[in-house]
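Pasting a structure here, questions to come.
On to subunit A.
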Amino acid sequence: MKRILKLAALLAAVLLVFAACSKGADADSAPFHIGVVTGSVSQSEDDLRGAEELIKLYGDSKTGGMITHLTYPDNFMDQMDTTISQILSLADDAKLKAIIVNQAVPGTAEAFKRVREKRPDILLFAGEPHEDPPVIQEVADMAINSDFISRGYTIIWAAKQMGAKAFVHISFPRHMSYETLGLRRLIMEQACTDLGMQFIFETAPDPTSEVGVAGAQQYILEKMPQWIEKYGEETAFFCTNDAHTEPLLKQLFAYGGYFVEADLPSPLMGYPGALGLDLTAEAGDFQKILKKVEESVVAKGGAGRFGTWAYSYGFTVTAGLGEYARRILAGETQLGDKASLNDSFAKFTPGAKWASGPYVNALTGQQASNHMLVFMDTYVFGQGYLPTTAQAIDPKYYEISVNN
Partner candidate 1 sequence: MSTGTRLLSLRGISKEFYGNVVLEDISFDLDRGQIIGLVGENGAGKTTLMRILFGMPVIAETGGFNGTIELDGQPVAFKTPFDALDAGIGMVHQEFSLIPGFSTTENIALNRESLKTNFACDIFGKRMSVLDRVTMRERAVKAIHTLGVKLDPDMLVSEMPVGHKQFTEIAREIDRKNVKLLVLDEPTAVLTETEAEVLLSSMRALAAQGISIIFISHRLHEITKVADKIVVLRDGKIVKDVPVAGVSVQDIAAWMVGRDVKTKAAHLSVCKDSVYLNVEHLWVDMPGETVRDVSFQVMEGEIFGIGGLAGQGKLGIANGVMGLFPAGGQVTVGGQDVILNNPHAALNSDIAFVSEDRRGVGLLLDESLEWNIAFTAMQAKRQHLIPVLGGLFSVRDEKSMKALALEYIESLEIRCTGPRQRAKELSGGNQQKICLAKAFALKPKLLFVSEPTRGIDVGAKAIVLETLRAYNRDYGMTIVMISSELEELRSICHRVAIVDEGKIAGILPPTADVAQFGLLMSGLGAGKNGDAA
Partner candidate 2 sequence: MRNVKSFVADNIVTLIFLTITIIAIPFSGLSGSYIISNLIDRFARSSFLVFALILPIMAGMGINFAMVLGATAGQIGLIFAVDHNIMGTEGLILATLVGIPLSVGLGWFSGQVLNRARGREMVTGFILGYFMDGIYQFFGLYIMGWLIPIRTAQVMQIDGGGVRNTLALESVRGGLDKIVSLKVGPFSIPVVTFAVIAVLCLFIIWFRRTKLGQDMRAIGQEQGISHAAGINVDRTRILAIVISTVLACIGQIIYLQNLGNMFTYTSQRQAGYYAAAAILVGGATVSKASIKNVFIGVFLVHALYITTPLAGKALFKSAMVGQYMSDFINYGIIASALVLHAWKNKRAADLARAGLRMSAEAQAAAGGVA
């Protein structure tokens, strides 16, 4: 028992010594710090690159800069403890005035609650929350999701601008049972009717089923020529699944047809594989990536027929929320300024604009002013940006519901 006391005493002494030391070495010039928590490379690389971009711009807090970057565990579903303590550890820094978590995996809301109890002065931003909207809305100063509702209209609108007469939506029952995806499909169908286009729903195998990714991709490869023949070359295709995207693009290059953007659009989504591009040298630099992909698309005769978001969504959300927080803390803007939020995002996407609208609770119809749905302009290869964010969207689309 005695030696245990000795051990404890020793440890306590060590704790105190280092507590004293770590406080002393504080010679940085940044007026405040911003904590950024993302997944790791294996979990979500783009989110992490966004944080690195911020460090490039504003410096690491360790070396007198502004940004403190941490990651949550890869198996965050098992290690909520760690996620919470990682986020909470940021609040230990008295100069830290904002925390950005992208993606806001489960545990973020709890961590935010604890940060609030200790440090009500810290701004709390959540990107792409995994927890229920009401839960995160209650604790976060700002939450960001991709705007699946508006895009239900804008994708169709863009397809029409590009010249498509019909729109094929490829998915499968599991995805269609997700509220967001199912709802977007209904909105797309409505938009097609309104814009005078034909809407076709095609079913493809679920890559998580027993056919596997290879089987699902094979199916797309085999079906595409038939579909293009059936619906004509002036048809835009869209799929909800990432694995389907690559074979879809491949056949579109071979047989004709249009592609507006992927479900999670990025120049890296589907194109490198479909075009056989090696982009390792350009990693993280989206302008170079875009340029290289574009050259290749144009060379294959795809100018004007293929679109994307020019920048990665995950990358921009991390970096954009960081920028937004910095502007608020620096007094350049204030929390809730929508234009400034859009502008903060656009800072990392030269050429492309962003639009944002409040999240609307489908059950109550209530708007949440601290939960924004965002999307950006579509980029058409060989043609440039389409002003999708500038489109006025009829409010009736927001009232469409899965249940009626």
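How were these candidates chosen? In short, all candidates are chains of the complex that A comes from, given by their letters.
What we mean here is this: contacts are C-beta pairs under 8 Å (C-beta built on N, C-alpha and C of every residue); 3 or more make two chains touch, one makes a residue touch a chain; residues count from 1.
Since we're looking at a predicted model, the values are computed, not measured.
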| item | value |
| --- | --- |
| Touching candidate for subunit A, same complex, options 1 or 2 | 2 |
| Footprint of candidate 2 on subunit A - complex, ascending | 1, 3-4, 7-8, 11, 14-16, 18-23, 38, 40-41, 48, 51, 62, 69-74, 77-82, 84-86, 88-89, 92, 106-107, 109-110, 113, 130-132, 135, 177, 179 |
